[in-house]
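Of the protein chains in this complex, one is absent; all others appear in place.
Here the chain labels run A and B in written order, and each chain numbers its own residues starting at 1.
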Amino acid sequence: METVNQTTGKDVLLPDDTIEAFRAKAADTPHPRELIVDLLRAIQDHHGWVPDAGIELAAQTLGLSPLQLEEIATFYDKIYRQPVGRKVIHLCDSICCWTTGGEQVAELLRDKLGIGFGETTPDGVFTLLPTCCLGACGDAPAMMIGLTTYGRLTAEKIDTILREIRQQID
Amino acid sequence: MPTLTIDNKSITVPDGTNVLEAAQRLGIVIPHFCYHEALGAVGACRLCAMMFEEGPVKGLQMACMVTAQDGMQISTLHPEAQELRSHVIEWMMLNHPHDCPVCDEGGECQLQDMTIAGGHGRRRYAGKKRTWINQDLGPFVVQEMNRCIQCYRCVRTYQDYCGGDDFGVMGSRNRLFFGRFQPGKLESPFSGNLVDVCPTGVFTDKTFRFKTRYWDIEEAPAVCPHCSLGCTVIPGARYRELQRVRAGVNRQTNGFFICDRSRFGYGYANHRERIRQPNCQGAATSWREALEHLKERLGKVVNEYGPLSVAIVGSPRSSLECQALLREWTREHGYRPPLFEIDNRRDRTARILAAGLGKQARSMAEIADSDCLVMLGSDPLNEAPLLALAIRQAVRNGCHVTCLDPRAVKLPCAASHLPVQPEQLLPAINGLVANRFEEFERQDQLFLEGAAERLGRAERPVLVGGGDLLGPEGTEALLKAARSLNAGLFVTLGGPNSYGGALLSEDGPDSEEMIEAALEGEIKALFCIEADPLTEGPARSARALGQLELLVVCDHMVNRTARSADIFLPTTAPPEAAGTYINNEGRMLPFGGAYAPGLPLRDIGEGGHPPRTFSNITTGGEPRPAWAILATLLQRPLDFDSIHHGLESDPHFAGLGLLSPGGEGRRVTDAGMLPPAAQPEFPHSAPEGSLPLLVVEALFGTEPLSSLSPALEPVIPEAAVQLHPTTAARLGISDGETVSLRTELEHLRLTARTEAEMVPGLLVAYRLRGTPLELLPVGKITPCLLEKGGNDA
Partner (left out) sequence: MNDYPQILFKNRVVGETAFIDRFRANGGYQGLEKGLREMTPQEITATVKASGLRGRGGAGFPTGVKWSFFPADQPVEKFLVINGDEMEPGTYKDRQLLLADPHQLIEGVILSAFALQVSHAYIFIRYAYEECSRNLEQAIAEAKEAGYLGRDILGTGWDLEIHLHRSAGRYILGEETAQLNGIEGVRPNPRSKPPFPAAKGLWGKPTNVNNIETIACIPHIITGGPGWFINLGITQGGVGTKLFGLSGHLNRTECFELPVGIPLREVVETFGGGVRNGKGFKACLPGGASTPFLTAQHLDTPMDFEPLEQLDSRFGTAGVTVFDETTCMVGATLNLIRFFARESCGWCTPCRDGLSFVQWILEEIEAGRGNRDQIAMLKDQKKNITGRSFCALAEGAMGPLDGLLRHFEQELEDHVKLGRCPFGD
């Protein structure tokens, strides 16, 4: 996945062919707005998060104003409008996870990562965020890293998960 | 028409009225924030609770969300309703900073009022408040986001009503930010309405910041003097300084909103170069001396050359009272009949319209209600901004808009635009009636047939014309078309009282005739009342004025003609005196004077502590209403009311005396008269290789009063010539390049701007004040030569 253009040295927000595909879809529908969430998610998938330039690119691709994109982007909590690490950990803090030790897991994660909620590890690998219920209440306490959900968290399990992800990344 | 009972009072209301509105009709005002008459009800604030005790709906309901129905029995005083209201206010106040002492809204803040009315008094929340970093929103509006109570009125005004797309709401839950994507100037020409609609001090008028508390401001309902639509405005002044303008309410014209030109274009009244003292030959003098001198010199001219050597140029900027006295004065002394518009094209256009409009007249409210609008030579955002909002409301209700115009007309709504040459407007109008468009190309024919077909099908069609581009012939054709299509007609004119001037001109001579007479040496004395023939008149005016023995100018602005006056008499600016304008649909709109003229204290440094020296003379208080100067010359009492009411002796103005400032006004009763036959125009042979240049109005920078307002300086457009990319390519000119433009008399350097949506082969430029472009007549084609570069200018 190319995230920096070799010749311009600029961040690649989305590959040109993907942008073209969105442009074509937008031209094909009477309501291009329906593509907003898809496009923001595509930029985020590719670039890790949605910077201002991503909002502008999306606006321009769909023929809307940046503000019109920003109104949507800032509503959803899973669209990141600030830089995040390469993997975002969403720890559930809703009721089922709370009853099953979610607060202790939070403590544990903070310790292990050395960061608080809303922060990114100095090596840029992990960002820790709280989230509401992940729909994994039967497997509480649960967290989601990227788009993968992990349940029945214990100290050992968390260690393994974090270690494996670090290995994958290297 | 359901009948319902609220607090034991019965009322019958039109179908579709909501219960909050029904209560308001009964004079019962229940606190509310998100409901706004122009924006409708959305049920967001949850403040307007009432108890529905009997009838088809039961229980505590948001009154704005319930349509009035027969048999409803409603209590606004029910304890549960009152309790909820006080809770809603408490919730709104959780995050509100208690910064009323430093808030510009203080004193006219709905949140202050509703907090008291809602019954919340003691703060129980002791947690943290959310705070924001504000954005710089440009020269007009200040943002203080912490004060927001999330009523969503601002977005609904800016986006839904006005069609802006650079301001909105971001975030969610109790972290909502109402602003722009990035800090920067609000792009909408209606951005200032945020100041009026925001019920608290989030958006305030930057030009008014920290100047005056509401209770200290002098206000009066008035009529906007910056175009011909007659929007109701409320100018406000303090310490002899006009400090702000806010929107007034007139459901027939502007509704609740005004444009930024109107709101921030008020600086002309405080202009530092404004001449406030009478002067003779450039030397300041007293009124008594000036008037004596005037009588003496005028007497001399009349003695020597007869009364017909005296000519008068009035203006569409003047009040009807002034115009009427002017006519009386000329009649009494046998002077030449007055002109009320020196621009011949505009004069004839207005007179033709006033003579023929009759039943075809439509208001902006009726435009907003139309189901089919066809615009001919009209560019509302530049010529009559609020018209663009009326059109947008029509489109929101499903109206189809067709626009025929040489310019790249931009509208805040969807419209089908066909770029046509200026001279194609006339055949297009005639074609719409006959449904024949032979003179057009096949593609355009299809477009025009579609428009004709929609017009035929529509129930409430309106033809919208721009007087400048249509000119007298176009206006005449459009009048005929409206009559034969049984459509409404709405034509914008040159100034706020063009229509009044047109009625009073009757079939009197036009400016061609006057200029010719002056050139022949038949005119020796010229009176210009709030008129500037050297700028607005034809190029020959300078030579014509050169023949005079006496030039008298009465005005509140400095301009070319005023600078060469023998005698100058200062008049009041529009907000400084009462008067009446007649807008472009023939609606009589009286206005009050907000304050007495004088040198603003901020300019002279008076007014501090310890107290100033006492004097009954106001520094700079010399300007007099133009009508008062004329009344003096006519030896009539200086009594505005008697002059105003006296206008009713002219049957056109029947009922005027019953109207009050700030009201909806009413249309004039009788038609005007057609101007005398036009002198044949000798077509100038255009030089080899020349291109037609069309000079037009712009939103900012071309209207005479507002262009003097410092607040508008940052938004005045660059001096540019617009041309179609193909035209540019043919000339080898690219976008942004400096070009040289040569007309018969002027030579200027401008920036070239390519504009794909305009008609090819034409040049378009704004008549920017303070540039040589201001001397070119609007709406008329001027042949010119355009070249690359232009460094030799």
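Rule of thumb we're sticking to: contacts are C-beta pairs under 8 Å (C-beta built on N, C-alpha and C of every residue); 3 or more make two chains touch, one makes a residue touch a chain.
Quick caveat, the model's predicted, so the values are computed rather than measured.
Enquirer: Which residue, B:39, B:65 or B:117, contacts the hidden chain when the whole complex is considered?
Expert: From the options B:39, B:65 or B:117, the contact with the absent chain belongs to B:65.
Enquirer: Using the touch definition up top, pick the residue from B:70, B:83 or B:216 that touches the left-out chain.
Expert: B:83
Enquirer: Check each of A:19, A:36 or A:128 against the chain that is not shown and name the one that touches it.
Expert: Looking across A:19, A:36 or A:128, the contact with the absent chain belongs to A:36.
Enquirer: Over the whole complex, note the residues of chain B touching the chain we left out.
Expert: Where chain B meets the chain not shown: residues 42-47, 49, 60, 65, 83-84, 87-88, 90-92, 94-95, 124-125, 127, 150, 152, 169, 171-176.
Enquirer: In the complete complex, the non-displayed chain touches which residues of chain A?
Expert: With respect to the unshown chain, the touching residues of chain A are 31-38, 40-41, 71-72, 75-79, 90, 93-96, 98-100, 131-140, 144, 147-149.
FYI, only the chains that are shown with their structure count from here on.
Enquirer: Using the touch definition up top, name the residues of chain B that touch chain A in the complex.
Expert: It is residues 165-172, 177, 180-182 of chain B that touch chain A.
Enquirer: Applying the document's contact rule, which stretches of chain A touch chain B when the two form their complex?
Expert: The contact residues of chain A facing chain B are 52, 55, 64-71, 74-75.
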